[in-house]
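Attaching a single structure in structure tokens format; questions to follow.
Moving on, here comes chain A:
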Amino acid sequence: MSLVNFTTREITCKIVYYGPGRSGKTTNLQYVYSQVPSDRKGRMVSLATQTDRTLFFDFLPLDLGTISGFATKFQLYTVPGQVYYNATRKLVLQGADGVVFVADSQVRQLDENIESLQNLQVNILEQGVDARTLPMVLQFNKQDLPRELILSPEELDEALNFRSLRTFPADALHGVGVFETLKGVAADVLRRLSQGGMGARRV
Partner candidate 1 sequence: MSEELARALDRISRVRGMRGSMWVSADDGLPVAQLLMEGVPGRAVAALAASLVRKVSGSAGAVGAGRVRFVQMEAAGGTLLVAPAPPDLLVVALADGRVNVGLARLEMMRAAAALAR
Partner candidate 2 sequence: MTTTVVEPWAEQPLLRYVTESSARLVVLMTPAGQVLAQHGFARAVDLMAASALGAAIMAASGALAQQIGERTFGALFHAGERHGIHLAACSTPRGALIVLTVFGKETSIGLVDLFYDEFAAALRRAAPADQLREPVLAEDFEADLNRSLATLFQR
């Protein structure tokens, strides 16, 4: 739920990066963190296992600056991708204003992508939120891998994009598509605020 303060003219939005294990959610945040100047970002917090798998979430606060006269802040979160961390995934998803679904483009990961996407639908539904109204974009990550190992954006679109969401091919490790994805979801989230959709709360 976006937090909007009309007195101090501030907006805070929560964006969650969702997707199967090792699809590159944390990598997205790390790239953003590495690119953004220090006065525009807060500390990046990662709650990870000893083997660097996300245990609970990664967290990165970003300061977008002034948009339509509002000082706008985004809080980026990732969820743990591994199947058995569903309980913590649900917690991180709570109150999300927008979701980036990071799909793993590898052919052999297709089932995991589908399973994770279904899991996302279920978890959104459990919160009493209509998934169709929650701003969301798809990122097809790892498009840099050899062609024979991955599905093309068109094939992935066919397999995953039932809602005709905006899609972004990416190579998060090298930063390709990371910026575009974030911009895409940010625009969707802010658009809702400009339309007076759910999410704005007058204070």
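For anyone wondering why these and not others, all candidates are chains of the complex that A comes from, given by their letters.
Rule of thumb we're sticking to: contacts are C-beta pairs under 8 Å (C-beta built on N, C-alpha and C of every residue); 3 or more make two chains touch, one makes a residue touch a chain; residues count from 1.
As the structure is a prediction and not an experimental result, all values here were calculated from the model.
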**Prompt:** chain A in this complex: which of 1 or 2 touches it?
**Reply:** 2
**List of chain A residues in touch with candidate 2 within their complex** = 1-5, 7-8, 10-12, 14, 35-37, 40, 42-43, 45, 47, 56-57, 59, 61-62, 64-70, 72, 75, 77, 87-88, 90-92, 94-96, 179, 182-183, 186-187, 190-191, 193-203
